[in-house]
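Accompanying notes for the structure given below.
Removed from the display is one protein chain of the complex; every other protein chain stays in position.
For clarity, chains are labelled A, B, C and D in written order, and residue numbers in each chain start from 1.
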Amino acid sequence: SASAKAAETPVSVICNNWSGFAPVFVASDLGYFKALGLKVSVKVDDEQSDALAGIERGDIDVDMRTVDDYQRRPRTPTTPGVMIGTIDESDGGDGVVADGSIKSVSDLKGKTIAMETDIPAYLLMQLELSKAGLSYKDVHIKQVAGSDALSVFSDKSIAAIGTFQPFMDQAVKIDAGRGAHILISSASYPGTIIDAIIVNQSKLKADPATFKKFLIGVYKAVAYYNTNPTDFIRLAAPHFDLSAKDFKASVDGSLTYTSLATAQTYFGTADKPGPIYGVFDTLMKLNLANGASDHQLAAAQSFDPAPLASITAADLK
Amino acid sequence: MNERLQDYLVFDQVTKRFGGLTVVEAPFNLVVPRGQFVVFLGPSGCGKTTLMRMVGGLDEATTGTIRLEGSPVGPPDERRGMVFQSYSSFPWLTVLQNIAFGMRYRRDLSPKAKASRARHYLDLVGLSDFGDAYPSRISGGMRQRVAIARTLAAGSDVLLMDEPFGALDAQRREQLQIELRRIQSEEMKTVLFVTHDVEEAIFLADRIIVFSSRPARIIDDIDVTAELGSDRNLELRDSEVFFRRRADILRTVRSTLTLV
Amino acid sequence: MNERLQDYLVFDQVTKRFGGLTVVEAPFNLVVPRGQFVVFLGPSGCGKTTLMRMVGGLDEATTGTIRLEGSPVGPPDERRGMVFQSYSSFPWLTVLQNIAFGMRYRRDLSPKAKASRARHYLDLVGLSDFGDAYPSRISGGMRQRVAIARTLAAGSDVLLMDEPFGALDAQRREQLQIELRRIQSEEMKTVLFVTHDVEEAIFLADRIIVFSSRPARIIDDIDVTAELGSDRNLELRDSEVFFRRRADILRTVRSTLTLV
Amino acid sequence: MSGALHSAFAFRGSLSRRKRVAVALGSSFFILLVWQIASWVGLLDPIFLPSPLDILGTLYDMTARGEIIGNALISLGRIMAAFLLSAVMAIPIGMLMSSYRPISAALEPIIDFIRYLPIPALIPISIIWFGVGEETKIFLLWLGTFFQLVLLVVDDANRVPNEYVEVARTLGARPYEILRDIIWRSMLPGLINNLRITLGWCWTYLILAEIVAADNGLGYVIWTARRYMKTDEVMAGVFVIGIIGLVTDQAMRAGHTWLFRDQGTSR
Partner (left out) sequence: MSGALHSAFAFRGSLSRRKRVAVALGSSFFILLVWQIASWVGLLDPIFLPSPLDILGTLYDMTARGEIIGNALISLGRIMAAFLLSAVMAIPIGMLMSSYRPISAALEPIIDFIRYLPIPALIPISIIWFGVGEETKIFLLWLGTFFQLVLLVVDDANRVPNEYVEVARTLGARPYEILRDIIWRSMLPGLINNLRITLGWCWTYLILAEIVAADNGLGYVIWTARRYMKTDEVMAGVFVIGIIGLVTDQAMRAGHTWLFRDQGTSR
């Protein structure tokens, strides 16, 4: 055991404090990583640019971001980073809350919407706008941090806010007086807002076993959630400074942890790519259109399904 | 009325202590009639400045009271003008503006009257050429003259002058002594004047108070006017009686201090 | 060697201008032999302090040079000690520490020697009771004495003293005059001393330089030692020859200044 | 009574220690009371600004859960490290800039430029340089403090009266001795005041520094709470910072008064 401890491979992870990343903490708490010979540490940072800087410097091994975040500038086809798995998908956790006067997306024309342009709500909104024959040129976007959206909504000149949970529910509750309601929700776009596990491909090549083990730990924790949600929540909540109840509320109706099977389905294999490749291309178009990306990235180069495919159900035992 | 004039400024059982240090010892009593020119003569550190500051309202007596026209002196006001030992002028004002500042809070003078008065005192102290200079550009003695002119321009009833002529040359000093004496007697000003120069003391004073070393006690109270009359001029200075008085006082003063 | 002693301190065609204002007019020449006690006497604002500061290396002559021991004076150093007209002591040091500061940069004295020297000068200026007091707690005259003691403790070869005794009482002043004269002659110090007190000038000086009003020119150069000898004591002060000389000089001084 | 009031309100008057504390507590409680009442009558929405009592309750819970003290100590450590680093660099550099014209001419434009820069924009480059550990956090705090502090030091050193310098020079002090014995000692009271002021400034950058690749510290606690809209916890964290500030500030003031009680220069 002493020698095993000495051989523990450090893995440093960076992500924002979104409940979707809880399996990493739970896997640590349950000793899954330790058993696999990994020593995982997590740093919290909202900013994609900070994470990229960390990876560039070599301090960070694993980044967890949404697929659309992955595509953004300054990523070029040569920027290090490849997606090897998923951890959760947004299932009502992101969206747009609108004033009572906004019945449908087309009512937003010419209105002021407060939201950050690098959150999932922005993409969802873009999808809905194009469905309604509109684009971001037809609305007025005011930049605001996702956490500030709620306060901003108290200003009557703001017709809608793009944000995430728990702010969406809070906005509906606080501003019930003005008929606040959820106009757009990620629940209507399953499999679109997916958090991916991103690693440096050269590191992956050098030490595929470590990353495979990391994935095993994560999916074991997801499996633990699916069989034992109460215990999982009890373990996860303190990592977010939340009570078990609050943590449960932040998961239910917001997100789904992707199990090994789901992830494998999404990814497919190198020969037979799964649906996530299609989602990638859709998002790529949106990102290119709104200027968040300036390089056409190929899905084939952005995913590496091999580590995931090599995991079997037996590994999770 | 007459009584009022007689006990115009009264030190009534005054004492002053700074922490453990007794500067003025009880009972310090002194009655100064209106229009008297009183010179304080005493060893360095005995408490002269402290007494002046208490009259000016800048320090408070530890016990006892100082009364002016019958009522205890309060915080400083324009009735009591002061020339400080460290002749401070305001660095952001020119020499002329510094002098004019003396009248800044007088509401009874027109701006024109103030300007001409300021110019008058500027000339009086011999700084006509330096009206527009700033204090950082003039010599120590010139700075002292600015402070004197400022206080004279203010025209207070009581003048508290703490070694005002210390940094002046003999010539300028004599001239200002004569001017000061003239102003004082013409305008019936009451003056408390600190100096270390016995000759200056005799020349200016109606009355000389000689202090012991700290804690300050009065060891002599000399009525100069009784001996020399109230007219003072340069001839007096060379006179026999002046010279004799000077020698006497010097002797008294010497006896006040046992030097270490 | 002898020549060296004779032209120890030399003002060579010195002039000084502040902007448009000529303070010292060319050619200002003066040769001071080593060990001479020179008193500068002149009207306020004539340029005495400016001359002293130039010797001290704090100001630069506009043209001409000042030479000490043959080479032009550079920036200030410990050879030339100065007592400033505004007697500044360091507020963060006690009186004794201020005096000891005078020797702070002398490497030839042991800490013990420094301490005893500091105490010696503290006593000399009559501040024995105030060694531990801070400058903010003492009187103006006491502060001046601190500055004097500090400079004396430093023990420079050349002493530049700008009205050092201005704020002292007659007693203390006489005592310090005698001490200064003693130190100067015993230690062969060269002293430049500014005063407005003619009596003090005569009592102290080997030589008195009388200045005109600004721009400073030498209007008289009096060899006092030739008349009074080099021994000075209190009796001298009361002597006939002293009194006569004083009257003479006062007359000269009076003539220097046409008062406005 | 009216006399006491009058003398307390004297221009540059003095106030006994006891009265000062009483007034200070009084005014603080008054503000808290107004705030509490405003909350009670519903003027303040607890989602955006909880009442003082709620904050206190939350603070108690968080402390009991062990979320406060450890993190506060970590933040305090970071601030101290960054602040000491700033001070240790700014004081000598500022003194030299004040004393030597060429040095100030060379550094002034650089300092003037950098000190205007928005710290958040410089985070990625600092991660590249210093990684995701403590160094970056301390660097960011340092960046926010050093360049302002150095100018305050220059100002303090410039205020040292030339007279003092001249006295020392005529006593044979060499430049470094003047710096050590005169400039330093004479500027000390002003400097300590300015350090106190700058320390407060340093704290305002805490969140900025502790949301960068963070895993602990008060800034992290506040930011995490904010992400889940727990305003009471945000405010509890903010309160802790305020209290730390208040205490260090008052302690430094008291130390200042005590240290320089004899100099009679600054009140």
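Operating definition for what follows: contacts are C-beta pairs under 8 Å (C-beta built on N, C-alpha and C of every residue); 3 or more make two chains touch, one makes a residue touch a chain.
It should be emphasised that the depicted structure is a prediction, and the values quoted were computed from it without experimental measurement.
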Touch criterion as defined above, residue of A:Val67, A:Leu124 or A:Val152 at the omitted chain: A:Val152
Option from D:Ala38, D:Ile69 or D:Ile114 whose C-beta touches the chain left out: D:Ile114
Residue in contact with the excluded chain [from D:Thr136, D:Thr231 or D:Gln263]: D:Thr231
In chain B, positions touching the absent partner: 56-58, 75-78, 80-82, 84, 86, 88, 90-92, 101-102, 104-106, 134, 136-137, 150, 154, 156, 160
Interface with the unshown chain - residue positions in chain A: 47-49, 52-53, 56, 72-74, 114, 116-118, 140-145, 147-148, 150-152, 154-155, 157-158, 291-292
Residues of chain D (touch criterion as defined above) contacting the omitted chain: 8-9, 11-15, 19-21, 23-24, 26-28, 31, 45, 48-49, 98-102, 105-110, 112-122, 124-125, 128, 144, 147-148, 151-152, 155, 158-159, 162, 165, 169, 175, 178, 190, 193-194, 197, 200-201, 203-208, 219, 222, 226, 231, 234-235, 237-238, 241-246, 249-250, 266-267
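Methods note: only the chains that are shown with their structure count from here on.
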Per-chain Cα centre nearest the global Cα centre, belonging to chain: D
Cα-centroid distance, chain B relative to chain C, in whole angstrom: 28
Chain B-chain D separation of Cα centroids, rounded to whole Å: 48
Per-residue overlap in chain B, given as positions that touch at least 2 other chains: none
